[in-house]
Structure formats: C-alpha cells, structure tokens
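Take a look at the structure set out below.
The complex appears here minus one protein chain, its other protein chains still in place.
We just call them A and B in the order they show up, numbering each chain from 1.
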Amino acid sequence: MDPKLIDGLRAIVGPAGLLADDVRRKPYESDALAYLKRIPELVVLPRDTRQCAAVMELCARHRVPVVARGAGTGLSGGATPVEGGIVLGLARMRDVLAIDPERRIARVQAGVVNSDLSIATAKHGLFYAPDPSSQKACTLGGNVAENSGGPHCFRHGSTTRHVEGLVIVTARGDVLDLSRPRADPLGLDLVGLFVGSEGLFGIATELTLRLLPIPPVTETLLAIYTSLEAACQAVTQVIAEGLEPSALEIIDKLTIEAVEASVLAAGYPQDAEAVLLVEVEGSEAEVASQTRALEPILRAFGAFELRRARDEAERARLWAGRKGAFGAMGRIAPDLYVIDAVVPRTKLAALVRATTAICRERRLKLANVFHAGDGNLHPNISYDRRDQDELARVIDAGHAILRTCIEHGGALSGEHGIGLEKLEAMEWLFTQDDLAAMCRVKEAWDPEGRMNPGKLIPVHTCMETRSALPSGGRA
Amino acid sequence: MSTRDDAPMTPSALVDYAKSLDCIHCGLCLNSCPTYRLTGAESSSPRGRIHLMRAVAEQELAPDAAFVDEMDFCLLCRNCESVCPSGVHFGAMMEHTRDALVKSGRSKPRGLVRFAFDHVLRKRWMLRLATRAGRTLQLMGTWRIFFTHLGKHGRLLADVPDIPPARERRRMPALTKAACDRRGAVAMLEGCVMPELYGRVNRAAASVLSRSGFDVQVPRDHVCCGSLHAHNGDLDGARALARSTIAAFEPLVDEHGAPAPVVVDSAGCGAHMKEYAHLFASDDPWHGRAKAFSARVKDFSEFLAAPLARDGLVRALRTDAPGQALGRVTYDDPCHLCHAQGVRKPPRELLDLVPGLERVELPYSEQCCGSAGIYSMLRPADSLAIFAPKVAALDETGARVLVTANPGCHLQWDTGLARERRDVRVMPLAEVLELATRPDGRVTASRPASGGA
Partner (left out) sequence: MIELADRVRGLLGPRAVGELEWRGRKDPLALALPASVDEMQVLLRWARAEHVSVVPVGAGSKLGWSRPPGPRGGDVLALSTRRLQRIVEYEPGEGVITALAGTRMATLRDAAREHGHWLTPDVPAAENATLGGVIAAGQSGRDRLRHGPVRHHVLGVRALMADATLAKSGGRLVKNVTGFDLPRLFTGSHGALCVIVEATLRLAVAPRVEAVVTASARDGAELAARARAVVRSRARPISLHAARLDPPTEAAQFALFAHLGGHDEVVRDEIALLRELWEPAAVFEGAEAVELARGQREIDFLVEPRPWLHATTSPESLPAVLGALDRATAFLPTRTLVEPALASVDVQLRMPDGEKLDAARWIELVPALRRELAALGGSLTVRNPTRKLADSGVPWPPIEHGGALMRALRDRLDPDSVFARGRFEEDL
C-alpha cells in the first residue's frame, strides 16, 4: 500500500478508524462464508457520509478497489476482500438520524444494526419489517446491499420494498442524495436499482426506511408433522387458498435437534420430522379469521399436534429457535454451509426430496430450515473446512442443488446474494446477453470496476461487453 | 491445559483450540459486544477474538502486542455467550488465553494489581490495612492530590466513593438467627472487597434472609473466591482460592445436616463459584468436590425468588407501600448475573413484589456498564467510554433509583453518576428489600450524603 494513501486515509478517519496491523486486519478476511478468505490491505471505518466520500475519493485517485462491509454476517462472500483492495467498514456509522412517526419513516446511518432500529422505534408503536435471521447483528446497509429477506418478508416483502431513499457515495467519491422519499421516483429509479447491488455500484451511507405499525395481535402456530413433505404440501395449500399469514417457516428434524440442544431451546418436539411455524398478524378480526381458516389446512396434511404461542415470551422463544437455527448447527460440526435458493412454491416438496438425495449421495449431513412461504430453501450442510475432501463434496453438493433448482424454474438466491459464492452459477441461469445488460449497468456506476470487483457477475462477461461496445469500450 | 514451565509456550498452547472450533463464524455475537459497539473493529468482537485465537493456534498469526491488547480489551462480560446459538464457551476460552499470555510473559499485569492478587485479596488483615489507609487519605483530603499524580488511572480512582467508616466495615457475625418462623438455613459469602466497601449490602442481604425465615451462617476464616484472579490471567491463584472456598463452605449444613445453600449477593463471585469445576481436570478429586459445591451456589435473588423463600419474604414485606418513597425504579442486569448465570427474571420479580414500587425497564440493560471486575482500573478510558451509553439509557427511563446486584456495577454506577451529575440513587437489590422488610423505621429516598468527590 502506498504510504501516501495510508496517511491520507488516517487523516480522514483518524487513527482509530484505520486498521493496518496484522491482528486487526485478520478478522476481516472473510464474512460468515468462512471458506473464502483474503486479508484486506487496510480496513477503514468512517464515521459519516462526509468521511466516507473523502475515503472513496482518495481510493479513486489511487485506483484502489473497495469492498464495503457491514457486520460481515453475509453468507455469499459479498464482503470477502479482493486483491489489492481495502475494506470500507460501516460499523462505526450507527446513528439513527431521525424517526418520523407521523409518516412512519426513519433515516439511519448504514451501520445501524437491523434490530436496533426496531428497538428505537418501538416507543412509537412502529417496527422495521425485514427480519433476516442475523437481525441482531447485521447492519441495515448490508441489508440494502444484499436486498435481505427474512421470515416476515412473506407478508411484507424483502428489503427493497422498505427502502424509500438513499444517500449514496459513488465510486468517484461523489455524494448522491436520493434520501427524500417520493411516491414515485423522479426520472429513473436509482434507489430501486441500487438495492441488492451487492456493493458493486457504490456505498449507501444513509438510508430512508419505511416503518410499519406493530400489529395489534400476533399469533404463532406450530404444526408438527411426521414427514417433511407433508409440511411442504400444507404450505402450498395455504398459499393456494389465498391465506395471508405473515410467515411460513419449516424446520426439519436435524435442525430441531440442534436447536433443542442449544441455549435457544424452543420446546420444539424432538420426535417430529418437521415443524411448520406459521405466524398471523393484524387486527383482532384479521387474525381470528385467518387462524380459523388455517387450522383445518394444517391438520388436513397430517399435523399430529398443533400448538399456539399465546404470550409474547413463548412466541419469542419459538422464533428464537428458528432464527438461531443456523448457528445452533455449529454444535454438529465446526462449519456450516448455508445454501440459499428459491424455487416455485408449488415445487417445494419435490425439491426438498431432490436436495436430500444429493446430500445422501455425497455422504453429507443435511438439515433443512427454510422460508417455505416464499419458496426460499436453505439446505444447511455441516462440515469441517480442515477436511479438504469433505469441503469439495460440500461445494459439489451446493452446485448440484442449484442446478436442480434452476431446472425446476428456480433461481440462485432469495436473500443471501450471489457474491463470490455463486459467481459461476450465474452463467447457468443467465445467458451472456442477460449478463451483458447487467455489466453495462454496473459500468455506468463504476466505470473503472473498483467497487467489489469480481463479485456477482463473472468477470469475463464484463470484459466481453467492453470489447463489444461500439465506441471501443471507453465511452 | 496450562503449564507451569518457564520455557516459552508454543502459540497453540495460548489457545483452547478445541473450544474455538465451536464457533461457526456467523457473527450473531457482534452487536452484543460492548467493545465492538465502541470501536466498530471486528478484532474487538467475540467472533474476531476467536478468529484471532484460532489463527494463533494454527500459526497463521503471531501473538504480538496487538493480539495481547485485543485480549485485554475484552470485558469478559460474556454477553456474547447469551446470544451465541452455537453455545461457544467464550469466557472459558478468554480466561485460558489470558492465563497463558501472563505465564508466557506476553502480558504483564501491572505491579500493583499483581501485588493485590497475590497478597491483599487473599488475606483479610491486608485488605483491612489497605482500606484503612485509603480512608485516612480521604479524610485528610489528600486523596485527590495523591491520585492526580497517577495520571489518567488516578483520575478515575479519585472518583471512588468514600471508603465507609470502620463501623460499616465491621465483620458479619458467624450466625444470624432467623427473625421469625424458621424455614431453613443458608450459608452466605462475605467476600473480599465487599465487606470493606459494601459491608452494609452484606448486612442488608443477611437481614432480608433472616426476616424471611432463614438462619444465615458465614464462614469466618474465608476471604476470596478467586474470580478476579481467573478473569485476569491467574488461573493458578484462582485454583488455590477455589480449593479454600470449597473447604470453608463444605462443613456448613442446614438443620437436617444437608449442605446449606450458598447465597451470594455479588454476581461476579456467584458466577465464578458456579463454574469452579472448569478449573480442575476431570480426574482431579477437586473436580467432583467443585461440582457438588457449585450446585449449592445461588444468587441472592435466585434464592429468594424460589417458592419457599419467596413465601417468607412476602410475609415479611411491609404493607404500607414502602416502594412509593423510592420513586421510579429501574434494574440494570449485571453481566455475571444475566449472561454468566442466566438469572434475569428473579431480581425483577422480587422488585415487583414490593408494594408501591414502580419499575420500568432500562433499555439495553444487558449491556456491560464497563466495571467488569478491575477493568475500570486497568483500562479507565475504555471503561468510561463503555459506561457512556448506559447513562443515556438511564436518562430515557426517568428513574430515580437504579438497582443492581453486583458490587462492581454498584461502584461503577455510583462514581459514574456522581461524575455525570445525575441525581439518581444506586441501590443493591438487597438494600431495596431490606428497606421494604424493615419492621419499623422510615423508608428514605434521599441519596446518601457520601457519593464521591
């Protein structure tokens, strides 16, 4: 690293905002996808948009690649550092800037932790709906980059539906203020395009987010099944009948066992093959009518037991088990590969069957926990990354699962993003022409290709696009 | 585990490698960690620290000064354990590493601290001497001048509340009889620093237990449980003190001759005493004795909230709404009660039993206040920074009284609130209950006249 760059960065963010020594850079070598790693040249932790813009401007001058990072809880390698690049961490930008309870809008810095926002807005009877399982640690800026989901996105939609405005620092260090919420965008929908761009466009430093009123009544139902397929079929039927629960989650036996053995023991019955967690929220009348319609469907597909969480504590406990499920799998083996794939909701059962077969063939331990209502599968494979052979089998299984999903009309990611993890799979789903359009959009934001390079779009695709540009690729 | 050799330790011996493998790198612990919330640097987070330990063990990283600094920076509040879905034993890993860093000469506890660990905390007469000297300095008014010369460490010590007069530092009697119909007998830990700074809290706890129908026994020859030693890289010292503690309490029995419950009103000590078995290898005969002893250990609130004692307490409570005089009350969870012992509800339930008491929740009450044993003295600037958001949270509640259940937190709040000029009284849970069960006399809400510089 150029000492001038280091000094310049230190002058912007102060000594505590620049991590340059071995020990302090080491933890940034990967995000929660631990098998991909590279130690960043530097880690820079700005405090606000102004500092962030100055950092980006300096990096542009030195032609240094930049990888943005929230809390590093991502599962697709989106925050894995790149060669010769720095990590720009948003963890010190954690101020809630404003809450407007009348319009139900909050303005926050990008490093605010997802669940901290709901804590801050609770006194106004409001909450922020997207609830990724890592919500107690992940940042809202990271959620915007990945267009994160979560169980309740079944009703409320993924992050993109909750972003009303952004302040973006561009690759060149310009500040683009799109923070003012508008009913419809003026000109092209840059905010909508930015959400889910995985750090390839720029850095969102301030977010304008929509809040929802805390529902007056919430009821959680737990239906217990003797087969995973029956649970899947029940979900398909609930959707077909036009019921609108706020969440539909399936947890399989291996996951149940892991959760029950952890600090998050939720009281899930250990003799079940699958539990289906259904949440209904809304007014008294809404919840009553939905629940009445739900129960016979859940039973029709063989739920041998139906539990209702009555009080807040019991509800929280049922959910804690679901949300911590993937961490609880850590008890089974040192590492866990969480696959994220989406499939048509009518094909859930078939795909769960196929996934099980793929892992069995490769002698891998598979647990399923997924957002069934959205058709968002999360096959979890336990492994030990020190066992190279096992790691290879895990990655191979992941590929086989994704190919199967694509064959059934599915896609590569419902909420974790593509990052590094699924880079090559992009070419299984998209044609060169599809990818070329994405490349061009990327180049409009970041002509030099310094923002999180090598992620999301296979590099050679972009190279080809450039050479195919009529003006010689330098337009 | 650890070694006594003076030979340089291999890097892998610095780390409890097997335990580090439980971490799957999910990062759910990050936001629970006070030091990460402060710096935003992942090396200051639980996942980051485990990652560093693992890297040292796998010889990818040298355990240099920066490594030692990140290990020392940890408060050992164990908030991360409460949120870890994989059940990682972070506290035990950190104690192991700190001990190994001290033994291998990579980390040097400051001279004064070393002296305190080796001598003062182990001997009652040394403790008494130290506090007497301190009180004399305070009375002469030279206290502040004295500590001003110590630089930034001194500034913080200068805020220490007045050491109470000798009358308040008197020892507890070996036996306090049940004040009403006897329900049973308990043993109580008097502790090392407790009787010197917070003797009145011990006596309040004993009174409440007595009024609730319990004989309270105190082993006269016991001093320190060793928790500070374990947290600060002296596992050998901790082991020696654990043995003496177990031995001192083993003879104390109830009226049926069964081992009496060991009631502890200091969360840090209780947490450590519940985990004594970790200090001894499983084939060590002390391992079994430690397990049996730990099963008897109960936090003061945990013991009182259980049905038998609660019933006695309810009978002893005044009916003239003694809680009213306190004004709005909030409770701050000591880390070693909520995270290390998992005790969250009992203190709240007990406060809610007090007639007329208005209790509100303190936002982020499970975040560390920065006291963390002797951390506030070892890293005063960090401790202050970690305390700051706690005051902001307290301001939001509008509470007049802040209840805690650990002497370290009590001290941190007392000095911190005096420094920040907040008119909020800090009360240990035992004192609130003592007031509420006092057979005669008035319940007062005023802040004690002392309260710092």
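Methods note: contacts are C-beta pairs under 8 Å (C-beta built on N, C-alpha and C of every residue); 3 or more make two chains touch, one makes a residue touch a chain.
Computed from a predicted model, the values in this text were never measured in an experiment.
Touch, as defined at the top, links the missing chain to these shown chains in the whole complex: A. For the options A:60, A:96, A:306 or A:429, the residue in contact with the chain missing from this view is A:429. Only one residue in the set A:257, A:295, A:314 or A:443 touches the chain that does not appear here, and it is A:443. Residue A:409 is the one among A:14, A:84 or A:409 that touches the chain not shown.
Listed residues A:7, A:21 or A:189: the one in touch with the omitted chain is A:189.
Listed residues A:8, A:181 or A:302: the one in touch with the omitted chain is A:181. By the touch rule set out above, chain A reaches the unshown chain at residues 102-105, 146-147, 149, 153, 157-158, 160-161, 164, 170, 176-178, 181-190, 192-193, 195-197, 200, 216, 236, 239-240, 242-244, 282-286, 288-290, 293, 342-346, 371, 374-376, 409-418, 426, 429-431, 433-434, 436-438, 440-445, 447, 456-457, 469-471, 475.
The rule we apply is simple: only the chains that are shown with their structure count from here on.
Separating the CA-averaged centres of chain A and chain B is a span of 38 Å.
Remark: chain B residues 21-32, 36-37, 39-43, 45, 47-48, 51-52, 55, 60-62, 64, 66-67, 70, 81-88, 363 touch chain A in the complex. Note for the complex: chain A touches chain B at residues 16, 19, 21-24, 26-28, 30-32, 34, 43, 45, 71-73, 89, 91-92, 94, 111, 113, 115-116, 119, 134, 136-138, 261-264, 324-331, 334-336.
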